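The structure is given below, and queries will be raised subsequently.
Only one protein chain is missing; all other protein chains are in place.
Let's turn to chain A:
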Amino acid sequence: MKRKWRAGLLAASLSFAAILTGCSSKEEQVTLDVFQFKVEFKDQFEKVAKAYEKENENVKINITTVGGGEDYGAALRSKFASGNEPAIYNIGGPQDVADWLDKLADLSDSAAAKAALDGSLNGVSVDGKVLGLPYNQEGYGLIYNKNVFEKAEVDPASIKDFASLEAAVKKLDSKKSELGLQAVFALPGKETWVTGLHLSNAFLAPEFDNNVLTAFDSKTVDFKYGDAFKKVLDLQNDYSVQPTVSLDYSKQVEELFSLQKVAIIQQGNWVYGSIAGIDEDFANNGIGILPIPVEGYKGDTIPVGIPMYWGVNSKADKAVIEESKKFLDWLYTSDEGKETVLNDFKFIPAYEGYDSSKISDPLSKDVYEYAEKGKTIGWTFMGYPTGWGQDELGVQIQKYLSKKATWEEVVDATKKAWETDRK
């Protein structure tokens, strides 16, 4: 009996101890908890944080990264719900800003906000307050294999509109076997973000004047360039490795494109790392970006925008907010920070005062060149209703690709979903 008692007490006290230890310990110095989404630069970012800690001994930076295939938005919500609020976190655009408004500090007086490129703060400014600082710029388009193009005698510079693109694709298709290609394209229909967000953006952005806020405020969507949209989608699908609905990102980029089994994929400058991991030489010398032609609008443009912004938690301690701002300023405006942003992060900077000739990878260089010439379409998909791009449009496109819906049905269904959401 006595032993039973002791065991019971032990079990009880152990479980209480486990609960209690969760909420003790306190530190003197300022700790910045960073919760960010970009897996691609996780290691480099952690290294920079270490260097910053060394220079500023009172600051400790903890970085948590959730991204890649994971759902950052969901993780962020759970993080906040758990009471363990980060000091610095990421927000995507107007919808995120509206959702997190109470928890975003005003960053207008920071050096980084002043250095940010024109228009890059559109999506995160409310009543003259800047609530986020851009990460970087990214751009996407049709990434092509230079070697294959050369062998097939197709001049990439000649592709300036839909007709020339179609002609090039047909020519490549006719020489498929001698070029060692499985198909011309790899269209990842399984990834609803590729079709529903990225591809659609090229054709919907013009309708919203390339401004994410216009899209965010719009009660309706018209698909003004819907026919052009259908043409590019059909072209990609008809000349793609089949079946497209179960083709995913890793198959598209790693298996098919990096191993040179397809000639063109619709992706952005972020795939450079994946391709370099498989074939460094090919990544450095063999790839470039072609425009996504929007018939009736602009033929030779690529969509360039800000993927994510840094937000600072306004509910954190004053000292933490101050240090957070200092850290972000240092990262984007100090000489040392600039160096890392360009060389280690391999970012296309969204700030003034960078030596753009130092951009290292060919895709980023191409994107930057397009941006310089003004041949860009804005990123407005952050202004779509929540879930609309992937869950409505992307899914409807899957239906269309499986021949279970016509294009008209896709347009009608998604138009309605947009209106219901914005009522």
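Everything that follows uses one rule, which is that a residue touches a chain if its C-beta (ideal position, glycine included) is under 8 Å from a C-beta of that chain, and two chains touch if they have at least 3 such contacts; residues count from 1.
Just so it is clear, contacts and distances are computed from a predicted model.
Engineer: Out of "Sugar ABC transporter permease", "Dihydroxyacetone kinase subunit DhaK", "4Fe-4S ferredoxin" or "Cytochrome c3 family protein", which one is the UniProt protein name for the chain not included here?
Structural biologist: Options "Sugar ABC transporter permease", "Dihydroxyacetone kinase subunit DhaK", "4Fe-4S ferredoxin" or "Cytochrome c3 family protein" narrow down to "Sugar ABC transporter permease" for the missing chain.
Engineer: One chain is left out of this view; which of A:E46, A:D238, A:D279 or A:D391 touches it in the full complex?
Structural biologist: A:D391
Engineer: Per the definition of touch given earlier, which of A:I63, A:V245 or A:I278 contacts the omitted chain?
Structural biologist: Answering carefully, the residue with contact to the hidden chain is A:V245.
Engineer: Of A:K38, A:K190 or A:K338, which one is in contact with the hidden chain?
Structural biologist: For the chain that is not drawn, the touching residue is A:K190.
Engineer: Which chain A residues touch the hidden chain?
Structural biologist: Touch with the absent chain occurs at residues 1, 4-5, 7-9, 11-12, 14-15, 71, 73-74, 77, 80-81, 99-100, 102-103, 189-190, 242-243, 245-246, 386-387, 390-391, 395-396, 398-399, 401-402, 404.
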